[in-house]
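The complex is shown incomplete by one protein chain, all other protein chains being positioned as in the whole.
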Amino acid sequence: MTRHIVARTSEIPAGGNKVFGLDGRDIVVFHVNGEFFALLNRCPHEGAPLEKAACVARLTSPAPGIYQRDRVGEMLRCPWHGWEFDIRNGQSWFDPNRFRIRSYPVAVESGAELQKGPYVAETFPVHIEDNYVIVEV
Amino acid sequence: MSDVIDRPMLDQEKTAATRLKIIDCDIHPSIHSHSDLNEFLPKRWQQHLKEYGSHLRTPYIGTTPYPRSSPLIARRDAWPPTGGVPGSDLDFMRKQHLDPFDVEFGILQVLDLFIFSQQNLEFGAAIQRAINDWQLAFWAHRDPRLKASILVGQDGSDLGLAEIERCAKTGEYIQINVSPRANEPLGRRRYWPIYERAQELDLPLGIHVGGYGGHAPTGGGWPSYYCEEHQSNAHTVASNLTSLVLEGVPERFPKLKIVFIEGGFGWIPATMWRMDQHFERFRSEVPHLKRRPSEYVKEHFWFTTQPIDEPDEAKHLRQLIEWVGIDRLLFSSDYPHWDYDDARYAFKTPLTEAERRKIFNSNARAVYKF
Partner (left out) sequence: MAVTRIDCDIHPAVGGTRTTLLPYLSDHWKEQVVSRAIDGLDLNSYPPSMPLSGRADWRPADGRKPGSDLAMVQRGAFDQLGASHAICNVVYGAQAVFDPYMAADFCKAINDWIAAEWLARDTRLRASIVVPIQAPDLAVEEIERRAGDNRFVSILVPSQNEMLLGRRHYWPIYQAAEKYRLPIAIHAGSAYRGAPSSIGWPSYRYEYYLAEAQAFQAQTLSLIYEGVFGKYPGLTVVLMESGVSWLPAFMWRANKTWRGVRVEVPWVEREPAAIIRDHFRVTMQPFDAPMDATSVADIIDQIGSDKMFLFASDYPHWQFDGDDPVPPHLPAGLVKQMCEDNPLETFPRLKLSS
């Protein structure tokens, strides 16, 4: 596992995302409900770029006509065929064990903390006053 | 399908796409706005469009009867950065689709303005003329890979025939497209003059799903949901196939090539089996048929592959392909729509190099004489 400092927290707006090339992979980091989530930027179905996914609620229903929404914004709906994935672990809604997006641990740490290292951010200036998004790959 | 999880692009997949030189039989270009058509549309019809709009056999003026699964049924990543709707920007289409997939030829399928479903036949014909011109000016002339079809509404068949003549003269169109949901099933006599002319001109007849003919999308009535309507496209295609076969269109126009577009191909074997199974029983009702129905299908019809079926087991897809016949299949992506098939991953079953070449290129090359 390598810890990459990918961005200042302020660089990924709430409700948005940003893609980073880490170890030869495109990884997309979402900022949802005050938390950050990192996933491979490719849908396991046919490879759609998940940075274009819609962040939607987790939708369930006990009976026809009743729509139960929770974890608003924490499901990714693929920009192509609409498969839904849990942003926390990449699992697909319809078959969580078989179909999932590779997800990566994310941490937010202060610049002060990061000064202590170790981290991979050769070209990334870290300031004590900022907070940073760390992705483990 | 179990190998698709967390799969970085394999080298072989990268090269598979480029090695193939794909012929994509279903690409949807779009107008930016109605004004794109102004240079091709007489003032009288521009005015009509503005004041009266599209008169279709559907409840709303601003959208389709069943709300689609995404805006403008498009992939969410297909909106051009320059603005405009998906499919409206040639440069972006090149960058997102034509170049990375090494599309050798792409066949344009225009669905704008529900071009075939206009109740006012003169207006429909004017729009079709404008769109036919626009396809050349905005697309085919700007990128020689892109090929245009002559769109004609078959219910104003005199207007349609005139439009076929006008366009065919240019020698630039590769297909004649008609509506899948016309006033009557496609095999009926009233449409034969169009088929006769297509045969004479040696232009395949293209039938792309969609449009509104006023009938419920299913024989059981109107569904409540888009997920039902979407699957009913396969019913529409199957019904048209049986209509064309049973009315004897291939028997009467033996050189006519008919291509069903965006109907998928899962439904074909069972449709052929069912036709054949009951042929003897009904033979005296269709004495003009000289052969078993499936024999006509296997000679006169082609099918684009999208939306491809995704059985859980790869061997099932393989069986399906063999039942349909490799030779009948033409790859299509449906770019930029949401139910798009990616050329690299759509066929989740092993194909030999020769089979791949047929489906992704040489079958279409032969049908369209590229």
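By letter and in written order, the chains are A and B; residue numbering begins at 1 in each of them.
Note that in this section contacts are C-beta pairs under 8 Å (C-beta built on N, C-alpha and C of every residue); 3 or more make two chains touch, one makes a residue touch a chain.
Because the structure is predicted, anything quoted here is derived from the model rather than measured.
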Hidden-chain contact residue, picked from the options B:Gln199, B:Thr242 or B:Asn363 | B:Thr242
Which one, B:Gly87, B:Gly266 or B:Pro336, makes contact with the chain that was left out?
-> B:Gly266
Residue numbers in chain B that touch the chain omitted from display = 69, 180-188, 213, 215-228, 230-232, 234-236, 238-240, 242-243, 246-247, 264, 266-267, 269-271, 273-275, 277-278, 281-282, 284-286, 307, 309-311, 316, 319-320, 323, 338-339
Mind listing the chain A residues that contact the chain we can't see here?
-> 56, 59-68, 77-78, 81-84, 93-94
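Please note the rule applied: only the chains that are shown with their structure count from here on.
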Considering the complex alone, what residue numbers of chain A touch chain B?
-> 24-25, 40, 42, 44-49, 52-54, 79-82, 98-102
If you look only at chain B, which of its residues touch chain A in the complex?
-> 1-2, 4-9, 69-70, 75-77, 338-342, 344-346
